[in-house]
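One chain of protein is taken out of this complex; the other chains stay put.
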């Protein structure tokens, strides 16, 4: 396996899906060892930082990439296998950003109330123990809990000539913000433009489902990926595969539509895998699926449909791509 | 512990929360051994049954109850501990009901498309093995998977003189349709009227999160509950407690509002349990919570916020009510 | 025409649709001269009144009624023609109620922000000139504008044994809060229970479309109605008729579903009136309709679809009921 390392300089940070020149071309089968800055572009560093003062609204969620994948054409399926996610710092930051988050009015759920107070929590991270320490602002409460590293953002360039900010999750992946995107996950994304032009970013050392306050334990991340390509078979919405589960991710507003997208995608997948009738697949999904929310704060909300493999007959999604990448990844560890 | 057994006759089925005479008065501390008919009122029995022909729209989701709890007053908290849920039949039924379900237009998400085909799936249930067999309509696919018995519906009489059908989930509990309401769960509900007037029903032998097609593996259920009462402390939204988790349930439309209700309720609970500032609790919930959907098909949608106890400092919610009921329940088994 | 006058005493105020004993039986063809208290039950009277202090949450939106209509059976259509609406006071009140209204978080769009400040505006009303005077709180701005009297609430008892508070708009009418319900309007409501059990209330001397802050120029109202009955033909959602327009009202959340309900009802009405194919009616409605919002603050939101009669071929909806009632009403003036 060819192995490529890449750490972007500050000038190489990318703020959009589509619209940016690729940093390099990679062949299917390539291993990428990447570093990615946190979603604040590294600007939140102290519990005294106020997001409205230190953040640059034009420079949020910097991406590492985009990468041009040799041979990728519209209609193909990009497979990205996350081999490992390793926190690159011994601290992480989370904040309340004015008029952003799920339990406040926003630019769209517009209102007249005073924004919530701006607070920043800096978590001390013990990478060896894989834990973080929460320190309360309004009392002397402290709590240590385990890390659960994940990537908030993995996406390809959109279709229809669009360029979207990296704050957006949609059919092209993007800022899905789901804890299900972790080491061991294979992400399948439909290719919309020549070369796919994928990028990654938004490392979370841990995040609850829904990302309620709008930010996770944001931190720079070391990421090892294997890139692969399946000709054709582009799914309409992102599909993920774990060793023990099949997952689909929908992104839309209102939240029920995000979930509906993920459900219809799962029904399609079951139809494909087991040659089921559509209503039989609908019935099966209704009884077997888990539905863990991803984010309820971004430009689109994201919802996941997940079926444990143990409940289903054996199958080889995308001709066994996940199994193959998983064993390649194991050799790298 | 006093033990009361009750199996309603067909004439005793109840179709509303509020508005029905109690079947009996029970003192806090009482064990109830109940039987409840399935949500179809037992009318769907064969794969050839068409819901539009066999169902009576005025007789759906029959409840066992309501029970008048001695001493319960508005503002109190009813605690219901589910000791056991045992399928009472060796089959279960699920269907597509015209213009009901998540992947179709409905009476509210109104449209002009032709309804989905009406199909009924009858699952063979092996109670000893605790499994069910799915049999496809459009192919010869069969699949056996485990049961996961739960109650779709547990509720008290609403406030403001209202009477609601048992199809509705809301702040008073009701048709929440979450797999989290299973044996071992303690449900805390705010009391709105003298005696609380709670009832239960809608046994599901298994259900996916979201209940996509609108119906689960519907089946009659033997239910053992312990009833208890906490003076005051009524939560705004239903709270659940498991041995290993705290949970809150919100019900509303659109789905994000259901989830927001559950999140704000969890924030309140964390504030109470740990004397946290509200924004500190918001931050903590944002990083620790799970958000498994309940239903996206009922009159209101329902969403769950869940925090594993292992992530939190020790606490005794409602003065240790769950622990106490759990040990009482263990003695019954 | 028999004429009945009725002014409820305070003890006769009714707080629900369904669940209340009728105050009297009226035969189709009866003229009712009614008085109805304002939505605050008369408790907001001064600019210094804070809703959270003076209002009783169990006593909002008092109804005058319910009236049992002789011969009305489920499936029939109640026709209520509003002959006149006359403000019964020379002042009106409007307020910001904490966590109620469209530009604030609410009990369902739940959040953690501080509620908006509670303010009460008392409007001086000149009944002869039919104007009201707005007086600002935070500056010396004053503005006089015309009254446009309307009823926020007209409804019948719901189906399925339900009892709903008078704060709810739904298929049974209720708290629709649309300025389209004014003198000259005929309201058609499907009958759900014997006698229909309709009531009216919530006089608004004027209201914007959407009722943004949650309250209009609330004031007691003298109401003259003619009651009539059409056997069968119950519409699924309320229909209104003006001299110059056909209207339908849908109520649901999110707002698009409220509007969809009103649109599908209008499509049905066009199909009935002109024997159109459903897709032809869909096309016609798409090009001809107006869509003025009603409320975006109540338990359900309400949206109106309206087609000017001048755009349509002549027709006699409900066999000319509106025309007939209109001329009867003219004789009363």
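Labels for the chains are A, B and C, by order of writing; each one numbers its residues from 1.
Here, a residue touches a chain if its C-beta (ideal position, glycine included) is under 8 Å from a C-beta of that chain, and two chains touch if they have at least 3 such contacts.
This is a predicted model, so every value here is computed, not measured.
Counted over the whole complex, the shown chains touched by the missing one are A, B, C.
For the options C:110, C:181, C:293 or C:325, the residue in contact with the chain missing from this view is C:293. Here the missing chain is touched by one residue of C:9, C:53, C:139 or C:327, and it is C:139. Of the options B:42, B:111 or B:235, the residue whose C-beta touches the omitted chain is B:111.
In the complete assembly, the contact with the undisplayed chain comes from A:111, out of A:51, A:65 or A:111. Take subunit A: the residues that touch the chain left off the picture are 15-16, 18-19, 57-58, 107-112, 160-165, 250, 252-254, 257, 260-261, 263-264, 267, 278-279, 282. The missing chain lies against subunit C, touching residues 94, 96, 102-103, 116-117, 119, 121, 134, 136-139, 141, 143, 145-146, 206-217, 253-256, 259-260, 263-264, 267, 274-277, 279-280, 282-293, 296, 301, 303, 305, 311-313.
Taking the complete complex into account, residues 102-105, 109-116, 254 of subunit B touch the chain not shown.
Note that only the chains that are shown with their structure count from here on.
Separating the centre of subunit B from that of subunit C, both taken as means of CA atoms, is a distance of 35 Å. Separation between the centroids of subunit A and subunit B, computed from CA atoms only, is 32 Å. In subunit C, the residues that reach two or more other chains under the touch definition are 109-112, 254.
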